[in-house]
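Left out: one protein chain. Kept in place: all the others.
This part shows chain A:
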Amino acid sequence: MGAALARAAQWTSVPGSGKGKLELSPMNEKLLNDIIQFVEGFSGKHPEEGKLVFKEALSWESSLTSSAFTSGYDIGATEVTSQEKDESGTALSELSGGILKIRNLEQASNVLKLAKEKRIIETRMCLEANRDPLVKILGPAFATVDSEDSTIIRMVEKSKTDESRESALQLNLYLMFQQFDKRLLDSSMQEISKQVRLNPAAINAEVQLLKSFSGDGGNTPLKEIDFTSKDTFSNECRALPWRQVHGDICYILVKPHDGDRFCVTASTYGCYVNGGFEEETQQVKFDKCSEVYKDLVTLLREKSSKFSENIAKREFSIQEDISREFEKEATITSDQSAENEKEEDAPSEKQQKTLKDGGKKGKAGKDKKRTMQPSLKWKSLEESRKTEKITEQKRKKSQPTTNQIAPRRPSYFNRKTPLEDEDMSESSDESDEEEEIQDRRQDAGSDLPSEYWQIQKLVKYLKGGNQTATIIALCSMRDFNLTQETCQLAIRDVGGLEVLINLLDTDENKCKIGSLKILKEISRNIQIRRAIADLGGLQTMVRILQSHNKELKCLAAETIANVAKFRRARRTVRQHGGIKKLVALLDCQDTSSDTSKDVQVARSGALALWSCSKSTKNKHAIRKAGAIPMLAKLLKCSYEEMLIPVVGTLQECASEPNYRLSIRTEGMIEDLVQNLGSKNSELQMHCAAAIFKCAEDKETRDLVRQYGGLDPLVALLPQSDNKELLAAATGAIWKCAISPQNVERFQQLKAIEQLVSLLNDQPEEVLVNVVGALGECAQEPANRLVIRKAGGIPSLVHLLTGTNQALLVNVTKAVGACATEPDNMAIIDKLDGVRLLWSLLKNQNPEVQASAAWAVCPCIENAKDAGEMVRSFVGGLELIVSLLKSNDLEVLASVCAAIANIAKDEENLAVITDHGVVPMLAKLATTTNDKLRRHLAEAIARCCTWGNNRVSFGREGAVAPLVGYLKSNDPQVHRSTAQALYQLSRDPDNCITMHENGVVKMLLNMVGSSDNALQEAAAGCIGNIRRLALANEKARYT
């Protein structure tokens, strides 16, 4: 109970300075009640301990008189003594001259019972007189100490040796007190946390608000309100430091409409009216002259009826809301103020210091507002940070849309920066904005770390020292953990970056090296990079690349590699001729030993080029500077540290077609394939990614096979832990699978089964490639069976429900390819895959639309009862016809193909005719794209079989352009066109049009074709035309 009394109880004056008074606050009341309960119940529960005689009597000035005492006491005129005596014969309690003394707990409980309703007062008096009752009860050894307490241990030790009854009792009693103390502390803790505590910010805002509404007008809540003092301390309080210790925040002068001016003390526990404020002496009388209200508004409502009347009016409803918000805020900070309160008890050194400062300055300038903070810079930083955060959030919000627009690029391949895992997209000219706007500052509110001051000192020596001092300071600076953001930002914030970059402009190589060693480390931080670029560091470092000192060159290039991770930096490097100089570093004659300086220089050059190669213009510049043959040469070495940046650069640049060509012609594919077998997974990943990009070209795909690259690619598939590697490997497999010979090899390697097993639980980057690869493999009929047997079809159909556009394009393709097999189709149908495909026609992305429409074709072809199935899709036919309005040729071609298939079913044909398919198809007839022509002609041919569609096509002017298709070079177009013409020629008007357009001669040529279908259709068409002519002649001669 000592601890609870010392900490939780609210004493009116500073504790420890002698006799204090316990305030009559609700919390103290609760505390006292708890104590009373404890004491009263004690002797009942623990009679033995209750009889234990105190070491010293608890004595206090009692309000009890002798008349209050009843039986069990010897009552005299002025004295009352208890009949119970201790061993030495002293009475266990006595009252004389108003002083009450008790010597054990039993007596204490008796006294409390006698005191009845006065018992609270008695307890309070007792505790006020005996600040640490335990000392008196058990002896001075038991004084409550704040630090670690070993009393109990000593007690136990003592009771072991000294087996007397008394010490055991003492121990028991002590333990009970301890428990009780803990309970008290707990309950007062709860009490405290329930209480709303005010803080300076809330009070300030409240006063400002009221001030803005106050004035002489009748509707205002107050005439005047203001603080007594304009000065604020660094903690935003206005009260003098020694009053802050009591929780005072500030004093507010209020002039209400109905009454005199009065002064309010705002303290952490509430607001109350104080003794007033004297203008002349600027003194506040601190006495409490009213109750404590929870906030200013409540107080003012009580004090001024006019206030509560006006405040209740509508105009001020806003204000109320706000003040309610303050309350919330105040609650939030309650923890903090609880802490403050702790400090109130024992002001820490730091606080005392601020108090001292505050006191000085508070006197110094009364009319100027001063904030007493160590550094104003940090405050402004805080503010700028806030605005930055807001813009950042805004930008982030607008980001998703851009992501959706360019979904094709698997983002994993963009993560290839050395030592970094920043996301950047391929030709990331557009994409690293996100990185550019990030600027996290240190929390300005938090205390500055000690490193900050130490680094500031070092920077001072860097500025004001000669070469020797500079070197010592640089070396010491490197002893800090430069990978830690605190240190990095500290260097920036104390102006260290400027000095470090200035050092690079000196003649002293040692200083330059020392400075670069630091810059290289701290430039891993995004903000530092930007700062270095802002300070013109890149230009200097580019200059250093020409230095004779190899170590210097190395460090400069490595630092550039770190800094050039955002677009502006890359541009700066290019514009200052950095690319050429970096490429020059690659010139390394002897790549055999890892340790030679030349190899290190080349490696650092490659690292920097890798970073730079993320901009398209830089890619060109790198090529122009003649880097490709040098990279090819470096690629031959066996030094992993070198290979990673080299391959990284290559795969970055392979997004450009001319690089892909060079990579092939310079013979790098062989080396890339060879390094696929490396033990370093990062290297493997970059090699696979490079192959992924290069294998767009057929020759490259063949080369990969010839150099035996397919086997190691497949061997990488079980690496399911490393997703980046897996994505790269599957990507390479996908692109390689475009060549049928490669598919054959994949078949032999059982790659398809492995790919199918990767269809589940993989990130999208991997899935896109896996599905793409399966789609390519499934072009081979045998593989469709393999996919089914491996159980791939349900997974594929399931992926149709996804949202990733790149993935959907590939999935639809794969599903379409699988659907060409009737057995597969049965499974797809069962899983409702066609419906899913059909709903993808609604997708925004034309690529997805086209791919889905293509996939629909084999489904309709191979599904049982396809007509019925198609009809069952509500609005499905209307949807597909409406896609004929698309501007995308691929979509149009695919939709025509789908319509050709749909039209096989007569009922469906009738429906799409109703949806106006004929004029829409006719409108497309003028196209020159052979793919579209072929499928369009097919669709027209099929649609002719319903009603008078043939006539309609003629009327819509589709016939003449169709005839023109026969001049195309594509035999596929010829076939479908001939079929369409054959269908159309059943209408005499169409025959005339065809004839006029010179169809007969062309068809005659086609009759001689080796394609049976074409032959037949051409012949049929000629037959129809001929029959018409005969009929004409007949008509003419009869």
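In this text, a contact is a pair of C-beta atoms (placed from the backbone, for glycine too) under 8 Å apart; a residue touches a chain by one contact, two chains touch by 3 or more; residues count from 1.
Convention: contacts and distances are computed from a predicted model.
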Per UniProt record, name of the chain withheld from view ["Calaxin", "Phosphatidylinositol-glycan biosynthesis class F protein", "Signal peptidase complex subunit 1" or "Postreplication repair E3 ubiquitin-protein ligase RAD18"]: "Calaxin"
Chain not shown: contacting residue from A:Val297, A:Ala473 or A:Cys1021: A:Ala473
Sole contact to the chain not displayed, among A:Lys45, A:Lys457 or A:Arg1026: A:Lys457
Hidden partner chain, touching residue among A:Ser187, A:Asn549, A:Asn722 or A:Asn997: A:Asn549
Option from A:Glu87, A:Glu280 or A:Asp507 whose C-beta touches the chain left out: A:Asp507
Where the missing chain touches chain A, by residue: 457-458, 460-461, 464-469, 471-476, 478-479, 507-510, 513-514, 548-549
